[in-house]
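The block that comes next holds chain A.
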Amino acid sequence: MRLTPAGALVLVAFSVPVAIELRTLFGIFGVALPLASVVVFEAVLLAAIAVAYVASSDSDADAAAKH
Partner candidate 1 sequence: MATFVDRYPEEASVVKACLTVAFVSLGIGAFFGLVQALHRTGVVRLFSSVDYYTVLTAHGVLLALVFTIFFLLGLFTWAITRSLERPLPNIRLTWAWVGLAQAGTVATAAAILAGFVPDIGVSADVLFTFYAPMKAHPLFYAGLAMFIVGTWLAGADWFLAYREWRKDNPDERIPLQTFMVLTTMLMWYLATIGVAVEVVVFLLPWSFGIVETVNPLLTRTLFWFFGHPVVYFWLMPAYLMWYTILPKLAGGRLFSDPLARVVFVLFLLLSTPVGIHHQYLDPGIAEGFKFIAMTNTMFLLLPSLLTAFTVVASMEHGARQRGGEGRLRWLGALPWRDPAFTGMALAGLMFAAGGFSGMINAGMNINYLIHNTLWVPGHFHLTVGTAVALTMMAGSYWLVPQLTGRKLYSRPIGLAQVVLWFVGMVFMSNAMHRAGLAGVPRRTAEPQYNSFDFTTTMGSIEELQLQIAVGGTLLFVSVVLFSFNMLASAIEDPVETPVDDRLPAPLSGADGSPRVLDNLRLWTAIAVVLVVLAYTLPLASIVQDAGLFGNVPGVPMLIGNFVESLAGVIA
Partner candidate 2 sequence: MEIHAYEKLWLGAALLLIVGFIGTVAFGAVGAGVDMIDDDGGTVDPGALDQHPKFGDPGVYQSGPNEYDVYVVAQQFQFQPGTAEAIEVPVDSTVTFHVTSADVIHGFEVVGTNANTMAIPGQVSTFTVETDEVRDHGIVCNEYCGSAHHAMEGTVKVVPDDEFNATDGGA
C-alpha cells in the first residue's frame, strides 16, 4: 500500500501526541526525561515516517516500471 502525501501528513500529526506521551510513559516508570527528549522522540518518529514514505513511493515506482 502506497503512503500518500496526505497520509504521511496525518501520520506526522499523530506522531506529536505520541512523542509527548512517550515522556509521560517513561515518567511512570520513574525515568524523568527533560523537555528536549520530546524533540528527540519527535525527530525519530519523523525520520521513520520519512523512510516509510520514500520506501513506499520507491516500491510504487518499481511496480509501475514492471508493468
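In picking the candidates, the idea was that all candidates are chains of the complex that A comes from, given by their letters.
General remarks:
We take it that a residue touches a chain if its C-beta (ideal position, glycine included) is under 8 Å from a C-beta of that chain, and two chains touch if they have at least 3 such contacts; residues count from 1.
In this text the structure is predicted, and so the values were computed from the model without any measurement.
Checking the candidates 1 or 2 against chain A in this complex, the single touching one is 1. Partner candidate 1 is touched in their complex by these residues of chain A: 1-7, 9-10, 12-13, 16-17, 20-21, 23-24, 27, 32, 35.
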